[in-house]
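For this depiction, one protein chain was excluded, whereas all remaining protein chains were kept in their positions.
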Amino acid sequence: MIVTILNVVIAGLLMGGIYALIAMGLTLQYGVARVLNVSHGEFIMLGALLTWTLYSAFGINPLVSLAIGGPLIFIIGFLLYRTLFTSLRTRAASPAAYEGSSLLATFGLLFIIQNIALAIWGGGMRGYSYLNFGANFAGAVFPVNRLVALLLAVVIGLIFYLFLARTRLGKAIRAAAQDPATAGLMGVNINLVLALCFGLGALMAGFAGALVSMCYPIYATMGLEYTIIALIVVVLGGLGSIPGSFIGGFILGLIGSIVSSWQPGLAMAAYYVLFMLMLLVRPTGILGK
Amino acid sequence: MRVLEGEKVTKYFGGLAAVSHVDFHVDQGEIFGLIGPNGAGKTTLFNLISGALILKSGVIRFQGEKITGLKPHQICRRGVARTFQSVKVFGNMPVLQNVLLGLMFGTPTAMSSAAATREATGLLEFVGLSAMSATPAKDLTLANQKRLEVARALATKPELLLLDELMAGLNPTEVAQAMELVTKIRDKGITILMIEHVMKAIMNVCDRIMVLHHGEKIAEGTPREIATNKTVVEIYLGE
Partner (left out) sequence: MARVFSKRSFLPGLLLLVLILLATLPLYARGAYILVLLAAILMYIVLTVSWTIFSGPTGYISLAPAAFFGVGIYTAAILGKVLPLFAVVVAGGLISFILALLVGTITLRLRGVYFAIFTFGLVVLIKELLLFWEITITHTRGRFVVLVDNTTIYYVMLGIFVAVMLTAYFIRRSKYGLALQSIGEYEEAAAHIGINVTMVKVITFGISAIFMGAAGAIMATRWTYIDPYVAFNPLLSFLPVLMAIFGGMGQLYGPVIGAAIFAYTEELLLTKFPYYYMLTFGIILVVVILYLPNGLVGLIPKLWRRRAGGQRAST
């Protein structure tokens, strides 16, 4: 009984850690760069499939893939912002118009990236076995790959948080999020910072995807659900709040795990119920302003 | 008769009191001025009156009836109209259509298309925009856009008109014309509550003035009383 509960909790924390990562990434992209990136899940998928390919084709350890795939996905995100979104921003008649056009552009990106992936990898499910053995703990067996993924999710999250709080670049990012105009006047290279944020957001998604690939089967159309979950977490935590996304991710992960253990297939419905409640009661989110 | 009154009107943004326990009243037929340094809470007070923001505490009454908690379109239907600090005319529509929208939605009575057009044209004449009735609103100069916003507000047949910095960005000639327009509106029987920074306008046009500072009312009275009020002078000397 305790084992079942612990398994549910660990699965919940694991998914929560992954949700926290992707939500923080999306918050960076929306809260700072002002792009509501509905193709976010596709970057998760890329991270997952890249890790799988590196492992299956070249035998590269997934943990090492994090260091290879991560920067690659970061660069893709960075370049996308420097070209596409900067162009949209300069052409937009108003911030509201930019939010609209960038949303639609990411909608187009969703289909571009997903279909490139489908063309390369096809639609089938993939998986691989890594650290797929159990660890004995207090008389019960827990899958090690999940524990490692959970640990990594938390570590990456904390490193990221410290980066934002302590480093100069992190502070520049937070300044740009608060008030881009003033930050620009204070010498912050806004265009660079915004592109970095978008790239970092993609990086978080890529990391999350790699972690997912360690524990669950993956496929080219897996991104959409993650995007929706990330969006709900971001609203739950408070649009634009990174700590909110971190906490919100874990809340949603735990709820999802509990609901799934009772009725698999109702997790998304549970998330939406929570989503609707937030919209009705407190749209600004838990930690939103 | 008190057209508008507020008791202990309070609004917080986060931990900061934008408007704090302000009592005020505006009498029928008055031109009432609202002044104060930037950030004093003037536009916030307007937003609270027009329903764009919700009060934290206190009451606002229009013609004796509580309007706190009503939505902007409901308050507009009751007879309160406003203009905005940064002009919000519907740029992609012709000038006439901007005014027609106010006529169509701002009053409970239905109007035939011909009657509405006649009235809208009349309003454009009143504010001096007859020549531009077919021009898209975004092609107008700032002064004319402000005129249009006033015409659109008047189209909703208000008893009370809130003007938010009507004169901002206008040159001296335009300011004089605006002052004339304000007086003309009052002569039609509409009560006016206006936020202004242009002191000359306020002092010459208003019957009474209220001064806000850091969200609190610090003075109220006739223009002469305000001009000689030590606290007010101190605040503005700092400007």
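In order of appearance the chains are A and B, and numbering begins at 1 in each one.
As a convention for this text, a residue touches a chain if its C-beta (ideal position, glycine included) is under 8 Å from a C-beta of that chain, and two chains touch if they have at least 3 such contacts.
These figures come from a predicted structure and were not determined experimentally.
Colleague: Quick one: say which of A:Ile22, A:Leu109 or A:Val148 touches the chain that got left out.
Modeller: A:Leu109
Colleague: Pick out which of A:Ala175, A:Ala202 or A:Leu231 touches the chain that's been left out of the picture.
Modeller: In the full complex, the listed residue that touches the missing chain is A:Leu231.
Colleague: Among the options B:Arg2, B:His21, B:Arg61 or B:Arg77, which residue touches the chain absent from this view?
Modeller: Only one of B:Arg2, B:His21, B:Arg61 or B:Arg77 touches the chain omitted from view, namely B:Arg77.
Colleague: Hey, which of A:Ile2, A:Ala57 or A:Ala119 is the one touching the hidden chain?
Modeller: Among A:Ile2, A:Ala57 or A:Ala119, only A:Ala119 touches the chain that is not shown.
Colleague: By the contact definition given up top, give the residues of chain A that touch the hidden chain.
Modeller: Contact residues on chain A toward the absent chain are 36, 38, 84, 87-88, 91, 96, 99-101, 103-105, 107-112, 114-116, 118-119, 224-225, 227-228, 231-232, 235, 239, 263, 265-266, 268-269, 272, 275-276, 279-280, 283.
Colleague: Take the complete complex as the reference. Which residues in chain B touch the chain that isn't displayed?
Modeller: 50, 52, 71-73, 76-77, 81-82, 84, 88-93, 97, 100-102, 104-107, 152-153, 155-156
Keep in mind that, in the parts below, only the chains that are shown with their structure count from here on.
Colleague: From the C-alpha centre of chain A to that of chain B, how far is it in Å?
Modeller: Here the centre of chain B sits 47 Å away from the centre of chain A.
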